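Note that this complex is displayed minus one protein chain, with the remaining chains in position.
In this document, chain identifiers A and B correspond to the written order of the chains, with residue numbering beginning at 1 in each.
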Amino acid sequence: MENKTPLLSLKNINMVFKKPGSLLKDQYIHVLRDISLDIYAGEIIALVGESGCGKTTLGKIITGLYKPTSGEIYFEGNKVSGIFDKKVTSFNEIQFIQQDSYAALNPVRTIYQSLYAPIKNKHKKWSKKEVDAKIEELMQIIGLYPSEQYLSKYPHQLSGGQRQRILMARAISLEPKLIVADEPVSMIDVSLRLSILNLMKELNEKLKMSFVYISHDLSTSRYFAANGKVAVMYLGEIVELGQIADVISHPSHPYTRALVQAVPVPDPTYKGADELPLKSMQLGSLEDRTEGCSFKERCLYCTSECNKKQTYQSSKTAQVLCCNLSTVLDKDK
Amino acid sequence: MKENIVEFKNISIDYPMKKYTLRAVNNVSLNVKRGKITALVGESGSGKTTLSSSLIRCISEPGIIAEGEVIFNSNDGSLINVEKLKEKELRSFRWEKVSMVFQAAQSALNPVLTVRQQFYETLDEHGIKLTKEEKEAKCLKILDFVKLDSKRVIDCYPHELSGGMKQRVMIAFSLLLDPEVIILDEPTTALDVITQHYIFNLLKEINKTMNISMLLMTHDISVVASFADYIAVMYGGRVMEYGSVEEVFKNKLHPYTKGLINATPSIIGNIDDVRPIDGRPPNMLDLPKGCVFSDRCPFAKDICKEKEPETLYKEDGSFIKCHLFLGGEDNGK
Partner (left out) sequence: MNKEKFSDFLSTLKIFFKNLGHNLLNFLKKIFSSKKTIIGFVLIMVFVFIGIFGPLIFPYDQNTDVANKYLLPSTEHFFGTDWLGRDVFRQVIAGTSSVLEIAFFTAIFTVTIGTILGIISGYVGGVVDKIIMSITNIFLSIPSFPVYLLLAALITLESSVSLALIISLWSWAGLCRSIRVQVMSIKERDYIQICKVMHMSTFHIIFREIMPNVFSYIAVNFVVAMRNAIMASVGIMLVGLAAYDPTNWGAIINAARMKGLVNYKNILIMIYPLVFIIIFQISTLLLSNGLDETLNPRLKVK
């Protein structure tokens, strides 16, 4: 695995948004800071973090909707400048599934129209019959059949779960190698969430598609990315990256620890922690950040070391961005 | 003093439309125990919001209570029939007896008023005669109670607060007139896990120290497991099962409850046992004949598809609505 070229490789990605401030001085918000991430073919990576930690921005950079302020993106070893660069191999190889299935489909176009256009756009020589056959095949894969029943409908006539499946069909219609799924199940009824996740798992196994699963929910991430990795994000940085099973059972970074403990467990006999290992519940601000650790205000293990620039260190299970890792790990014993 | 603070008695709520009538809540009887947290669990459209809004008589238009009544047994021993309250009495009943925390805190707060103005306005509106100093002291006290920096927050406009802070302001707001019951409508849906953990710890503290009963609506069964005392599972406008959280989770009697618990991934335990509920959520205009869950129930028998099950009450006040537990052995095949 180590010797293979990653499917997608992000190197030191920074993202700065300009926020119109006062007349004289614009404010700059450092949304992503020094993100490096490798995604291999057929792999599932869960991006987990609080709202505002930059996980959606990172997803949009991967799909090419945003251009990073600095940093490099390599697709199968080739440098990529942006999705609108047709010469690049990543053309149409990365697709995006959004959170709100209602907003992701044009309300005035039928499902058929929404599915037909991208396929025809990619395969300009295909006749209508060929495209129709492809659509039929997609509807079989996502489990909506007989397909005529759904194709002639408008988005508002379908249920949330069905719309999410349509989004899935649209994403795989261009046979991408990587799908970025931004909270794909957070707006879906509980009883249907798993079936959507199962469908994505199936696509991952059968079609060997890689997935980047963006979510704030560790439980569904654990289910979906069972054999994959997790990248825990905090204020625009990946603070911990490792196999998801290990990270959840033995979290290293102080933030990951708090996050894991905060997740409610569907079992009343389970006794979770009453107090989270955090100094305050207040999420730090992205504005006026200093060089040092972004988590230091909330961290129980904070020392003067934390004001320096952070580097990644290895714990037994993961890459961790924390200066006092050894102290943190020692406290366990 | 009675054990039940709120009694829903055979409530049915209709939404008359042009061509048909939608029965959102069908013949529900439910008790809310004094000083406890009762959770109403259900997917979207199960009628949980409609049912609880009948308690403060603000069912969204054009809904009407077709049958049944809501009885409120106040702590001072008086008995209030919510349906029969006059407009003026209703106004003081809301917020002085029963208050509510909404899902979207950002839209529940007036954007052009400071927290202080909104709190004072509500105090004045309810004819509470206090001097300026007393008012301020009262507001600061409850803001302190929800662990906010009260001196700063009280003069903030809603947009100056983060999502978690706004939700805590809303909780403080609901405590303003010392209510006996607080209705919590998905209070943490828009918030991330760590904030959710803090908010629920806070609510539990309020519940214990102030002896305020709570009615929590949620779709997240993990939250119920770690937070509530009693659970009522709603499906298709009916309460399918009611009981203490420990018992319901231990026994997993009703097939829907069982399905719901099994469909919720957790961060502990085996993930292979997790599976979705087949089929799709009920269409309230076209409910299956017989038991409303019969079309998705893996244990459905012939009788389930013909006759709606009676409610089976047990000695401890819990009940279940399912043919599997009715009529003993002869019906069992």
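Everything below uses one rule, namely that a residue touches a chain if its C-beta (ideal position, glycine included) is under 8 Å from a C-beta of that chain, and two chains touch if they have at least 3 such contacts.
Keep in mind that what you see is a predicted model, and the values were worked out from it rather than measured.
Q: With touch as defined up top, name the shown chains that contact the chain not shown.
A: It touches the following shown chains in the full complex: A.
Q: For the chain left off this view, which of A:30, A:134 or A:170 is in contact with it?
A: A:170
Q: Out of A:27, A:78 or A:106, which is the one that touches the chain we can't see?
A: A:106
Q: Tell me which of A:64, A:160 or A:236 is the one touching the absent chain.
A: Counting the whole complex, the residue in contact with the absent chain is A:64.
Q: Check the options A:14, A:51, A:69 or A:92 and report the residue that touches the missing chain.
A: Residue touching the chain left out of view: A:92.
Q: Using the touch definition up top, pick the residue from A:4, A:128, A:206 or A:271 that touches the left-out chain.
A: A:128
Q: Residue by residue, what part of chain A touches the chain that was omitted?
A: 63-65, 83-84, 86, 91-92, 94-96, 98, 100, 103-109, 113-114, 117-118, 121-122, 127-128, 156, 170, 174
Please note the rule applied: only the chains that are shown with their structure count from here on.
Q: When the centre of a chain is set as the mean of its C-alpha atoms, what distance in Å lies between chain A and chain B?
A: Distance between chain centres: 32 Å.
Q: Please give the residue numbers of chain B that touch chain A in the complex, ascending.
A: Per the touch definition, chain B meets chain A at residues 43-44, 162-164, 191-198, 200-201, 219-223, 225-227, 245-246, 249-250, 259-261, 263-269, 271, 274-277, 280-281.
Q: Taking the touch rule as given, give the residues of chain A at its contact with chain B in the complex, in rising order.
A: 50-51, 159, 161-162, 189-195, 198, 216-220, 222-223, 226, 248, 258-270, 272, 274, 276, 278, 281-283
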